[in-house]
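Of the protein chains in this complex, one is absent; all others appear in place.
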Amino acid sequence: MIDQATIDAHGLTAGEYRRLVEILGRAPTITELGIFSVMWSEHCSYKSSRRHLRRFPTDGPRVLQGPGENAGAVDIGDGLAAVFKIESHNHPSFIEPYQGAATGVGGIIRDIFTMGARPIALLDSLRFGALEDEHGRSSVETVRLVDGVVAGIAGYGNSIGIPTVGGEVAFEPGYAGNPLVNVFCLGVAKADRLAKGVASGAGNPVYYVGARTGRDGIHGATMASAEFDEGSADNRPAVQVGDPFMEKLLLEACLEVMQTDALVGIQDMGAAGLTCSTCEMAARGGTGIDIDVSRVPQRETGMTPYEIMLSESQERMLLVVRRGREPEVEQVFDKWDLHAVRIGEVTGDGLLRVRDRGRMVAEIPTRELADGAPVYDRPTRYPAYLDEAQRLDESALPVPADLARTWLDLLAAPAIASKRWVYRQYDHMVRTNTVGLPGLGAGVVRIKGTGRALALSVDGNGRYAWLDPREGGRLAVAEAARNVACAGAAPIGATNCLNFGNPERPDIMWQFAEAVDGIAEGCRALGIPITGGNVSLYNETDGQAIYPTPVLGVVGLLDDAARVLTRIFPAAGLDVVLLGDPAGGLGGSEYLKRVHGLVRGRPAPVDFDREAALQRLVVDASRRGMLCSAHDCAEGGFAVALAECSIESGGVGASVDLPVLAGPNDRFGLLRTLFGEAPSRIIVSVTRAGQTELLARARDLGVPVAVIGRTGGDRVTVSLSGRVVADVAIEAAEHAWATGLARHFEPPAA
Amino acid sequence: MRTRVFVTLKPSVFDPQGRTIAAALGSLGYGSVRDVRQGKYFELDVDAETPAAARTLVSGIADRLLANPVIESYRVEVDDHGTEPS
Amino acid sequence: MRTRVFVTLKPSVFDPQGRTIAAALGSLGYGSVRDVRQGKYFELDVDAETPAAARTLVSGIADRLLANPVIESYRVEVDDHGTEPS
Partner (left out) sequence: MARSRPEAGRAVRFPPAPPRRAGAGMRPVKFAIIQFPGSNCDHDAYHAARYVLGQQAEFVWHKETGLRSADVVVLPGGFSYGDYLRTGAIARFSPVMQRVREFAATGGPVIGICNGFQVLLEAGFLEGALLRNRGLKFLCRHVHVRVEQTDTPFSCAASVGQVLKLPIAHGEGNFHAAPETAAALEANRQVVFRYCDAAGTVTGGGNPNGSLHEIAGVCNRRRNVVGLMPHPERACESALGSEDGRVVFESVVAAMAATGAA
């Protein structure tokens, strides 16, 4: 029988176990215990986060599917829906970087095509430990992880033929023992044909299709919810080898089946595999499901019902088919050399029944199992570190002697330097939709058959969130939306991935709650609904938590795909216009970290009225063809953003003059202007003809605006009130920027 | 000295390549092939005094670099022909 | 019956993977490694009456599918333990 040690081994608390017994009205079988333990794990049940996530705005006129399904969906016109979501695969990627990242990509792609959408773009948001020490020497360990993770994402995404069109990569010591690998996928579906993960219609057959079931990740779902410690090495076989070829077949076959109306519901088997898919589909349909695990195709011999129900083997799908239409469905899968196997049927009694050669091994009410997980109101406490970390005495900092050198040094910082080494390993052009290439701003994919395009960006800044979790959430929303706006697209929907430490620690829980509030505020203020997301907790190694890291994925709509903007100055002789306030702050900045080795101060806050007006202005001006380029000021501040407008432009430099913002004795006014970070600032280039109208509109919308210079020459020069303060050759800037990241991975050219 | 390292996925780990090759062989009419597993094979030419020393050296290398202990296991073979004391 | 196939690049073909591993080993301090070549390794479980039949079968498969004769050569080994007439 079930003893206390077995209950403990399943990670269930005494209260949870009591609840389970109450639901069943008896003691569980071992299979039932296993089923409850995975369904009620943090990973599947969101028991610590659920209360908080309710605060997100999830409604809007375009929302077709909010949180609760496999992915969210928004209306993009022409009868089409954009379906998207982000997922973390942090722990598996640390244990085995290549396969962990690869199977993460596989998982999020399944979430998208499960909705009946053809996946057309991927983005990856990556965080690792420091890449270099203070002398610029590579960290062997970080290099190994980055190399494996990037190759894994490439290996899966390239093979299945979905372009990876953007992402981000950050390096902070706090991620050394716990890298973050978040992957975003977007697909397009007919708006009126979104598939659902629902089992309805008693008597309808339940089909299993895809890879055979092995003893993979039997404790995967519970592993993703447990901290790392020295003993984690024992968890290793939990990592799996991804099979992108199988997934490609599944993707094509499932989309083909969905063309027919023979399908009632469909769901992938992700975390908690067959358990999760059966009980969630039944719970959504208000039905039951009766399956016999002996019919499940198996890869290994002697698997128990417990193992079959909990297996997390990749590349498997569960389908409910309309009775009488089985041959049609089977035929499609046959065409793709896949065998759809009937493993059971939908029932009317609301029970998940699991049999093994007819013998009943589990019988659980689906609704209680899926939705009855405990919801915790975990205590929160203001963290002890915070007051001290927020204190920044700028006057104690030495001012760098050579600002041009500092400028180049920032361009070479791994966080800022070109990510070419990463995205060139990704096929970012397959499907011939990529009209905004990675590296130039948001990734932009056109929607064939319409004139439209979608711009996509994922952003977050763990440093900001550590220094001020609420502001960090707000800033992530603002930045992701602004990146999309800079491509000329109006933000229409968002997803988020919340990467945090152990929620049982009140200071971590406080960070979490604050960040959620910040994201909710930001999305509400900008009118961007959240249609889904993912929570990854327990990101700690030996008690050391990562920076709290909310990552936002924002989708924007461009009505005219021909109007895509990039960061690049397209020609000499254009006016350079700064939209927004010139100066930023040094709190939490890349400058402070890179030059002074400090992570301190408070990040400059977002004024959402200002931010909304700015984004509206840029999108609108771009629609009217007034802008030639647009780039927001992010890490590294104004100076870095300006240089990035010239880098890769084919040699179009710029010379700008900013008003002095600070008093004559304020040495830091200069640094704040050049390298200070703040939201709501965009550098655009315009023709003379466009300029007048742009200025007028900016004033109407209350956006600060200044014509600060012109493009041209082969240098980038910044003056303050007529005095040159920093000046670099484009070639030097390009060199610093191009090699900053790549030099750690590529042997120096012989 | 010539050494060989065989790296294979651990038996419990699914081998998609082997499986795909097996399926292809099936449709090519090789019905008598029951199972295929694919691994990696390395030949290392090393300087070592004795076969035992070569084995120790190469096992260390396999551990550190050639095999991924999370999902793979390895086996080392040392060619001791011609290295007998003559 | 258990058979093994080793596929290696022909000596005349440059092996970028082997070269990269050799270079990495050099910088990890394994100076005594002179050369590394990487190949593929397959284990095929086949139904066959005799080791000789298994060898014929698997050599055919290696010829047709497992190795590309333009760049690769192969070697077949058959496990004949336990298949001796008892």
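A, B and C are the chain letters, set down in written order, and residue numbers restart from 1 in every chain.
The criterion applied here is as follows: contacts are C-beta pairs under 8 Å (C-beta built on N, C-alpha and C of every residue); 3 or more make two chains touch, one makes a residue touch a chain.
Here the structure is a predicted model, which means the values were calculated and not measured.
Colleague: What are the shown chains that the left-out chain touches?
Modeller: Its contacts among the visible chains are A, B, C.
Colleague: Looking at A:31, A:49 or A:434, which residue reaches the missing chain?
Modeller: In the complete complex, the chain left out is touched by residue A:434.
Colleague: Would you mind spotting which of A:91, A:248 or A:610 touches the chain that isn't drawn?
Modeller: Spelled out, the listed residue whose C-beta touches the missing chain is A:248.
Colleague: If I consider the whole complex, including the chain that's not displayed, which of A:27, A:140, A:375 or A:562 touches that chain?
Modeller: Of the listed residues, the one touching the omitted chain is A:562.
Colleague: Among A:288, A:414, A:488 or A:501, choose the residue that contacts the chain missing from this document, as touch is defined above.
Modeller: Missing-chain contact among the listed residues: A:488.
Colleague: At which residues does subunit C meet the chain that is not included here?
Modeller: That gives, for subunit C, the contact residues 9, 12-14, 16-17, 20, 65-66, 68, 70-71.
Colleague: If the missing chain were put back, which residues of subunit B would it touch?
Modeller: Counting over the whole complex, subunit B touches the hidden chain at residues 16-17, 20-21, 24, 27-28, 38.
Colleague: In the whole complex, what residues of subunit A lie against the chain that is missing from view?
Modeller: Missing-chain contacts on subunit A: residues 151, 154-155, 158-161, 243-246, 248-249, 335-337, 423-432, 434-435, 437, 446, 448, 451, 488, 560-566, 570-572, 622, 625-628, 649-652, 686-687, 689-690, 712, 746.
Keep in mind that, in the parts below, only the chains that are shown with their structure count from here on.
Colleague: Measuring centre to centre with CA averages, how many angstrom lie between subunit A and subunit B?
Modeller: Distance between chain centres: 38 Å.
Colleague: How many angstrom lie between the CA centroids of subunit B and subunit C, rounded to a whole number?
Modeller: For subunit B versus subunit C, the centre distance works out to 9 Å.
Colleague: Quick check on subunit A: which residues sit in contact with 2+ other chains?
Modeller: none
Colleague: Please list all residues of subunit C that touch 2 or more other chains.
Modeller: In subunit C, nothing touches at least two other chains.
Colleague: In the complex of these two chains, what residues of subunit B are touching subunit A?
Modeller: On the subunit B side, the touching residues are 9-10, 12-16, 19-20, 23, 68-71.
Colleague: Spell out the residues on subunit C that touch subunit B in their complex, using ranges where they run on.
Modeller: For subunit C paired with subunit B, touching residues are 6-8, 18, 21, 24-25, 28, 30, 32-48, 57, 61, 64-66.
Colleague: Hey, which residues of subunit A end up touching subunit B in the complex?
Modeller: 95-96, 99, 211, 214-216, 236-237, 239-243, 245-246, 299-300, 313, 337
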